[in-house]
Structures are given as structure tokens and as C-alpha cells.
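Missing here is one protein chain; the remaining ones are kept as they sit in the complex.
Showing subunit A:
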Amino acid sequence: MNQLNNAFTLFLSLLVEAIPFLLLGVVLSGLLQFFVDERRLLSLMPKNSLLGALVGSCIGFLFPVCECGNVPVARRLLMQGAPVPVAIGFLLAAPTINPIVFWATWTAFRGQPEVVLYRIGFSLFIATTIGWVFGTQKDVRPLLQPALASVLSYRTQTSGGRGSGASTILQSGTYFLGQSAKPLITDPSELQAAMVATAAKPTSYRLRLLLDNTVQEMRELGSVLIIGSAIAAIIQVFVPRDVILSLGQSPVTSILAMMLLAAVVSICSTVDSFFALSFASTFTSGALVAFLVFGPMIDLKAVGLMLSIFKPKAIFYLFLLAGLLTFLLTLFLNLYIS
């Protein structure tokens, strides 16, 4: 009974600490999409694939979204003609390389600031590398879902014109108004896409969209957060300490265990550092960094969303590359640095 009480206290404390950051992330990512003109941004992107991947990894600073919000943004970037390295770099790095995640990670790991630095450095490195690797594939269409690939083909046929608003998918805002018989808005992220398409709509309409977006995201991400916090609390209270210690103190198994946990728990990147914090005393710091780097890139929830962009084969490559790089970098950290 006492154990149960401890577990629930722990669970609530994770939620109470994480909800403000989740809310901030949701509201800010909704707001900023009013102000950032993606097309103008894209015209500034470098053509070189390494540089493009690096810049793409860093534009998360303009869109502070976690891994649920970045997929639709990456999809829009691709559709609007972003070079592949830019889009991949953004897809992998944006959930980590953004001010709210920095703040949350700093809040959680005040006592171990090196964790924050490794998280940022490794994420940037991995995202840039993978973006660069994907940049060698000149024609990206075989990797994409047919619907998206055909939009790109259409764009190429019309001599690479900007095609602003010409494709049907880009006009989701119109459908959102309910003029179509069947509402086409299929998920909260589509709603975000609609918000961008409404730049010309009156402010009150945009504010209502912002409100709806906030409510939907809080519901979706809030439920994932609740499940994730429950898992963390249960593991911490009910799994015997020597089991966790024997797993968490070895340089190799600790990393593998945390990467597996990251992929399964699917907790949002704005709040995952609080989850990791509950393992801080028992797991190697390499394992904590692995969780914080790998989780935002690949997890069950994100894979579901990524299927709206890529074919399974491409996701498998992403998964493999991200997993291997995370493992090698954090193993190096465990063996030679900390």
C-alpha cells in the first residue's frame, strides 16, 4: 500500500512538473506558425547537402515543436520544395534543438549540465549526418509515400515552380472550413497545417484555430504523458533496485535498455527529460543521453506519424542509422569520458 502511494506521488510529481512545459510547447508551436513564413525560409536554404542538413537541423529553433508536431512541418517543407537533407535534418533534430526542450532539460538536469550539452551536440551531429546521407539520393521519390511523391512529381513537371497553393493537399485550410462534404482534416497535425494555410484569414478565426489546436494537442500529448509517467513511476517503485542497477550500471546494456524504453514509451521531447531524471541515479549518463537523443528521433508514436511521409523502407533506414549512431556515440561517452 505504501509502495502504491509512493508510486502515485511520483507519478503526480512527474505530471505536475511536465504539464507546464507541455502546455508551453503546444501553445508556442501553434503561435509561431502564424509568424514564420515557410516559403521565404526555404528560399534561403543552402544547396550543399551537408550545409543544408545542418541548417535544417537548426531551424527547430523557429518551430519549437516536439516529435508530434515536427512530422507535419517536415512534410510541408518537402512539399514546398525543401531539399531532402534540410527536411530530414529538421525531422530528426527539431524535437530536440529548440528552446523549450533546452529549458526543460536544463530544469531536470541542473545537477548534471553535461547531459544537456551532450544531448544537443549528439542530436545535431546525428541529424546532420543522416540528412547528409539521404542527400546522396538525388531523386527522393522512391522513398516517399505515393501521395507525397506525386505532389513532388507534379512540381517537377511544372518546371519546379513554387506551385504556391496549386496542389490540392496544400489547401487543407479550405476543406477545414467545412465546404467539402467530407472533412479532410485527419489529425491534429493536419490542423496545424491548416493553420499555416490560413495566414490570410481574419485574426479571430486564426485564434480559434489556435485554441482548437491547443486543446487537441493537450489531449493527445497529455495522454501519452500520463502513460509515460505511469510507466516511469511503476518501474522506479516496483522493479527491485538490484535488477535496475545490474542493468543500468553496465556501459552497454544500460544504453540498449534506455533506447528500447525511449522507443516504446514515446514520451514527448519537451517532457522526456523528467522521465529520464527518474533513472538518473541508477543508469549511466551515456544511457540517459541515449534516451534523450534517440527518443525524440524514433519512437512508436513518431513512426506512426512518419508513415504519412515515408515508405517503411526509408523509415527503417532512418531508424537503423539513428539507432547505430546514438549507440556508438553514447558508448564512447560511457567508456572514455564519464
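One rule holds for everything that comes next: a contact is a pair of C-beta atoms (placed from the backbone, for glycine too) under 8 Å apart; a residue touches a chain by one contact, two chains touch by 3 or more; residues count from 1.
Here, contacts and distances are computed from a predicted model.
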| task | Out of "TIGR03943 family protein", "Serine-protein kinase RsbW", "Hydrogenase maturation factor" or "Methionine ABC transporter ATP-binding protein", flag the one the UniProt entry gives for the chain missing from this complex. | result | "TIGR03943 family protein"
| query | With respect to the chain omitted from the figure, which of A:Val215, A:Leu320 or A:Leu335 is a touching residue? | reply | A:Val215
| field | Which of A:Asn48, A:Gln112, A:Gln145 or A:Ser250 contacts the chain that the document leaves out | value | A:Gln112
| request: Determine and list the subunit A residues touching the chain excluded from the picture. | output: 2-3, 5-6, 8-10, 12-17, 19-21, 23-24, 27, 107-108, 110-112, 178, 183, 185-188, 190-191, 208, 211-212, 214-216, 218-220, 222-224, 226-227, 232, 236-237, 241, 274-275, 277-278, 280-281, 301, 304
